[in-house]
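The other protein chains are all here in position, but one chain of the complex has been omitted.
Up next is chain A:
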Amino acid sequence: MQMAAVSEQKSGFRAGLKAGVSIAVGYLPVALTFGLLAKTTGLSLFEAVLMSLVVFAGAAQYISLSLIAAGAGAAVIIFNTFIVNIRHFLMSASLNEKMEPESRAKKSLYAFGLTDETFTVIATREGKTSTGFAFGVMLIAYGSWVVNTGIGHVIGASLPEFLQQAMAIALYAMFVGLLVPSLKKEMKVAYLAGIAALLNSAFTMSGLLDTGWAIAVSTLISAMAVEAVTVLRKGTELE
């Protein structure tokens, strides 16, 4: 029994590493460019790598660089970081429904690795997800993020222009690859993604909301509206 439990845990971790490879590839150009921009903004190698090590949030890190370059104060930078990452509240609550029961100590450890990308890879799997799987996905994503930040700073360049441009599709293509299999199975998924996509496009392109808020608000409205319709439909079926 003990052995079976251990090997299952291991396969969970290994399967997680494998599922995280597409994130590692997608982070490569983004982290290289972050390292390069950090250098041109005046951050030392130590500071750039430290930020990727302890913050591990792409959008917030990019925004912090532009704020630093603009001469913003510490409070403004930290406040903006918080606002951009508010959407993780939703993802963390959603992930909690998806994960197997686990000690709060281990959960507070893997909570650090929650990003848009690790969340979507972990949360779109069928059934409950093991702690080991989550650690696997997050570790390979984190490794790519930190190491490539350092490389970007040291070599002071990103990928060749054409590859850099082509690889900009990587994380989006991964999101598409995660969405479509579920979309083919369930019409509900099409509504959820479609409504959120339309709302997010309307919010960001009209300039009504900043990206961080727009993603959180459109996700929440779509998830609640579709759930309300689902519940109402079930109600009428019963009558």
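Quick note on the criterion: a contact is a pair of C-beta atoms (placed from the backbone, for glycine too) under 8 Å apart; a residue touches a chain by one contact, two chains touch by 3 or more; residues count from 1.
To be clear about the criterion, contacts and distances are computed from a predicted model.
Taking the options "AzlD domain-containing protein", "Ketosynthase chain-length factor", "Cation:proton antiporter" or "Cell shape-determining protein MreC" in turn, only "AzlD domain-containing protein" matches the UniProt protein name of the chain that is not displayed. Set against the missing chain, the residues A:A15, A:L45, A:A157 or A:M174 yield one that touches it, A:M174. Residues 19, 21-22, 25-26, 43, 47, 50-51, 54-57, 60-61, 64, 73-74, 77-79, 81-82, 85-99, 101-102, 104, 107-108, 110-112, 114, 116, 119-120, 123-124, 162-163, 165-170, 172-184, 188-189, 192-201, 204-205, 214-215, 218-220, 222-224, 226-228, 230-231 of chain A touch the missing chain (whole complex, contact as defined above).
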